[in-house]
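Only one protein chain is missing from this complex, and each of the others stays in its spot.
This part shows subunit A:
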Amino acid sequence: MASDATIARNAPTVAPRAAPPTTLQKMARRRSTVAFLLTLPLLGVIGGLVAWPAAYAIYLSTLNRRMTAFIGLENYAILLDNDTFRMVIWQSCFFAITAVILKALIGFWLAHMLHHIPTKGQRIWRGMLLVPWVIPPALSTLGWWWMFEPSYSSINWLLSVFSVPPVPWLGEKWWARISVIIVNVWYGAPFFMIMYLAALKSVPDQLYEAADIDGATGWQRLRYVTLPMMRNIISITVLFSLIVTFANYDIVRVLTNGGPRDLTHVFASYAFQVGVLSGNIPRGAAVSLFMFPLLAVIAYFVLRGINQRTKEIGA
């Protein structure tokens, strides 16, 4: 014992050598691993709520009606042969494009008006104009249905005051299409307004002052300063709204239920009719997925444009 202790005292001091880290330890220390673990919950949510349903819908759309056999793209081919579906494509495009254009124009006009009134009054107006957007659309559409309804239509009553004959808002093809668009615009324009208002507020006043001194008129200020400075917000808002409007379901479902004679159906309401009410889930899935490739391509180009502009001008 004693000699052991002596040897230990006299031995040169050697720091204990740490064991080399295992592969698992190395991985755990990597920043990328930590980042991956931290984003895992989000990836889980996206996977469960977006990727999986989308993949499953694509899979469903390739099955036969009984969902017992793989039939490839036959559901899509049948749909393209179907007159009603071709009309749904046309109506969906007409509805989405017209509604988005109107929402963008009205939203921009409202934002511009709000931007030019004093901050104090602006808050009240902003709140009031946002009301349509915060009411659940199924409820507000019900209200509109009452206003359009032929027997008690308050709009027709108002028109009659000015000796205008009653309009068959929901009973005639074009009036029904217009009614659906009106309600969608009424509901969606405040979203555009609030986005554009934020964008307008972010344009530095000095750019307008510089344009004034450069000789710009009001219209030229709008064309050469406001619109280019808002291009990214306009693009992203239009893209977002286009996707949401193409997928709109509740307004058509509550207001016209696709009628008269299926002439106001859009993809979502028609997919519900085919897939759920008629019990052909694979074809319903094919209807709802029909616009996906086109919208994906549009989204790709719009987002690429936004990225490019952000790099160039930092806006």
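Following the convention adopted for this analysis, contacts are C-beta pairs under 8 Å (C-beta built on N, C-alpha and C of every residue); 3 or more make two chains touch, one makes a residue touch a chain; residues count from 1.
Criterion: contacts and distances are computed from a predicted model.
Trainee: Absent chain per UniProt: "Spore gernimation protein GerA", "Sn-glycerol-3-phosphate ABC transporter ATP-binding protein UgpC", "Phenylalanine--tRNA ligase beta subunit" or "protein-glutamate methylesterase"?
Mentor: "Sn-glycerol-3-phosphate ABC transporter ATP-binding protein UgpC"
Trainee: Which one, A:L142, A:A210 or A:V276, makes contact with the chain that was left out?
Mentor: From the options A:L142, A:A210 or A:V276, the contact with the absent chain belongs to A:A210.
Trainee: Given the contact definition stated above, which residue among A:Y76, A:Y224 or A:Y249 touches the chain not shown here?
Mentor: In the full complex, the listed residue that touches the missing chain is A:Y224.
Trainee: If the hidden chain were put back, which residues of subunit A would touch it?
Mentor: The list for subunit A reads 204, 206-207, 209-217, 220, 224-225, 228-229, 231, 309, 312-315.
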